[in-house]
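Removed: one protein chain of the complex. Kept in place: all other protein chains.
Chains: A, B and C, in written order; residue numbering restarts at 1 for each.
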Amino acid sequence: RGDGGNFDELIEADLRIEPRDQMPDDYRQTLIRQIAQHAHSEIIGMQPEGNWITRAPSLRRKAILIAKVQDEAGHGLYLYSAAETLGVDRSELLDKLHSGRQKYSSIFNYPTLTWADVGAIGWLVDGAAIMNQVPLCRCSFGPYARAMIRVCKEESFHQRQGFESLYTMSRGSQRQKAMVQDAANRWWWPALMMFGPPDTGEHAGDGRTAQSMAWGIKRFANDELRQKFVDMTVPQAQKLGIELPDPDLKWNEERGHWDFGAIDWDEFWRVLKGDGPCNEERINHRVQAHEDGAWVREAAVAYHEKQQERQQGAVA
Amino acid sequence: RGDGGNFDELIEADLRIEPRDQMPDDYRQTLIRQIAQHAHSEIIGMQPEGNWITRAPSLRRKAILIAKVQDEAGHGLYLYSAAETLGVDRSELLDKLHSGRQKYSSIFNYPTLTWADVGAIGWLVDGAAIMNQVPLCRCSFGPYARAMIRVCKEESFHQRQGFESLYTMSRGSQRQKAMVQDAANRWWWPALMMFGPPDTGEHAGDGRTAQSMAWGIKRFANDELRQKFVDMTVPQAQKLGIELPDPDLKWNEERGHWDFGAIDWDEFWRVLKGDGPCNEERINHRVQAHEDGAWVREAAVAYHEKQQERQQGAVA
Amino acid sequence: SPAVADYLLGLADDALIYTQRLGEWVSRAPQIEEDMALGNIALDQLGQARALLTYVGSVDGTGRDEDALAYLRDEREFRNVHLVEQERGDFGFEMARLLWFSSYQYELYARLVDSADDQVAAIARKAIKEVAYHRDHATQWVLRLGDGTQQSHERMQAGLDAVATYVAELFDDSESARAAAESGVGVLPSSLADGAKAYVRSVTDEATLDYVDSARATARGGRIGVHSQVMGYLLAEMQHIHRSHPDATTW
Partner (left out) sequence: SPAVADYLLGLADDALIYTQRLGEWVSRAPQIEEDMALGNIALDQLGQARALLTYVGSVDGTGRDEDALAYLRDEREFRNVHLVEQERGDFGFEMARLLWFSSYQYELYARLVDSADDQVAAIARKAIKEVAYHRDHATQWVLRLGDGTQQSHERMQAGLDAVATYVAELFDDSESARAAAESGVGVLPSSLADGAKAYVRSVTDEATLDYVDSARATARGGRIGVHSQVMGYLLAEMQHIHRSHPDATTW
């Protein structure tokens, strides 16, 4: 390390930091935490949608869903790889996920109760994720920025698919329409929480935001992104013919933005701290898969070593 | 033992042998084997019908089905108790079932593919079982005879319920009717096999029949019971409006019986020897339940012993 | 009123969904006597469910019969608590669930015998006897397993720990429950907590087990149709044959 460019100069010039460059330990740790949390979210995020693979109501939707969940696994892999350029390895990060020392996005602690939830996740959750992630394509850390470009491209495809699925249902039977409305009712507020706590006021987060902004990791404040998301999403809800579950939602001519109601930050913190509808389920499912597969991973390593020995034996 | 009546005199007079009576070892072993096989059949027989408890298409039928399967467990218990009067215990018999050293009725190695199979088992399988079992109510061994009286009463109730269920469906939708016909197609021949191999000819069994008859354990020949069953069942099939899957089935005025076609004894022996559709499934299911429950049974014994010690401690 | 019907539907669905899980035990119990006992409890619960569903169908104005209510509602319309829908675990888990659920139901029906609604009171009079037996059955097993072997003690404790997540929801006052209690038809679930908890504690104490009635995560939402992931699969299994025959008028 350290044979690359000068960190402060690179940041100042809004250029990319690469793994070979020297960087402050805080920067490294912040990135590891953020990229890992992002990777974990992709992996845990396979569960709520994966829950519907075997039950998708048409074969076309089943195919779309399998492909989407598969993409999430792929995103997890790019992101773990990006984190690995910072000198950690995937198994270490997974251990931290499994033991609760690293988090994943709280949105995945909500259950997918109906088929429409699959569409709603695409529309709202992926929609919010993209809003958060597009600025990360310009993140100061090169490997993360490049991973995000690919991720964002696929996510925006998923977002459109989710919307299209809901749109199809919204023109269907009364019960299909009701499913769409119900899903929107349940996912709207959690989606707004995805932008994190407010930047100011009593519910504000830990104040890491300023440092992340200075480092070019974060580009916009939480509330700014949240507002952009609301402004983008309200017209889409209108197109679906549904009502978003917020009586305070109305266009503010003066601001040129949609006003919206107060978010239940108590719920946000409660779910974040472990008492959400599915926290235990998600982690248990993930840990189970990991433990069930331990013997397989060990065998792969043993086989690989044997093969190498054999090759060396053949050479010698 | 041996302080009771004289075995040959009791048999001669068609009186009951009771556990305290002396009896030839062969008689004892034959009865143990037969009663155990009968008990095992009740226990294994819970599975094909139990398979439908969670899926019964109406709550009324669900209740009837749970009660029926529960009765089968009860029959198993009476029969194990009857066997225990001969100086074996239940756990020993269960071990023999689990290790394949004792058998259960081959009929339960056929799958229950549709809801109508539940009705067909009541109608045909319980029907055939009753035909076999009614004479056992007069079996020379008292405890077995008494158990059979109770079993037969409940079985005949199940048989009527099964028929009634099929009758209801046979007056229902086209698909319900087709289900009834399909179930009859699949269960008819296996039901006929329940009476065992023919008494004479190339497919005849091991020749234990004569001894069992002399001992008053068996009262009728296999073929005789089979004919009675066919004669009883054909008019019932007519009432259901279905066709039994035997082109050779026709009324023989001269014999005063229904003629029927040749039974596929190769299939019979194949299934008996382990290569039926569900042999492994049934035994594995049973063994799994037994192994899963071992810690519970052990705990019950340990608790019981502790309680006894405590009582003795209190007394001393 | 719709709220009262919704409250009664919650009681009905608790019994119906628990019947499903109990029904899975039949042919899988630790001993044959227990196949019978669990089948018996399932039958009792099913009987309660049928009586309640039939009554709900007559008072909610839809005229649906028990089968329409059991087989043709979607997951979001079911009102049972999460406890009863959880997947079948080991026998220790089942006895922990049964101990809590029957202790709750015992307090519930003991109060509902005085319901302002005669039908509900009549259902409760029959159910209270059944539920007393269920509670006793669970009690006997929790004692045996808690005070049996080292292994059974640990597994019984694990069962109680696993169930703890679902206890609070039993005693949660939903809006419908408040309306039902106000009308005199129902009772506030929260008013049943002391009795049920005291009973469970008396059993765990005697069984040398730790009493536990809460966990890091608290199940919630069943009474408004927000269920855990396993519920959809349970309903798929329960409803599939019925839903596969939309043209069948009788079974």
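Miscellaneous remarks
Criterion: a contact is a pair of C-beta atoms (placed from the backbone, for glycine too) under 8 Å apart; a residue touches a chain by one contact, two chains touch by 3 or more.
Keep in mind that what you see is a predicted model, and the values were worked out from it rather than measured.
Considering the entire complex, the omitted chain makes contact with A, B, C. Residue B:276 is the one among B:143, B:216, B:276 or B:293 that touches the chain not shown. The hidden chain makes contact, of the residues B:15, B:113 or B:249, with B:113.
Interface note: of A:176, A:212 or A:236, the residue touching the hidden chain in the full complex is A:176. Interface residues of chain A facing the missing partner chain: 43, 46-47, 50, 53-63, 66-67, 69-70, 73-74, 76-77, 80, 115, 165, 168-169, 172-173, 175-176, 285-286, 288-289, 292-304, 306. Not every partner is drawn; the one left out touches chain B at residues 51, 55, 111-114, 175, 182, 186, 274-281.
Counting the whole complex, the residues of chain C in touch with the unshown chain are 74, 232-233, 235-237, 239-241, 243-244, 246.
By our rule, only the chains that are shown with their structure count from here on.
When each chain is reduced to the average of its Cα atoms, B sits farthest from chain A. With centres taken as mean Cα positions, chain C sits 34 Å from chain B.
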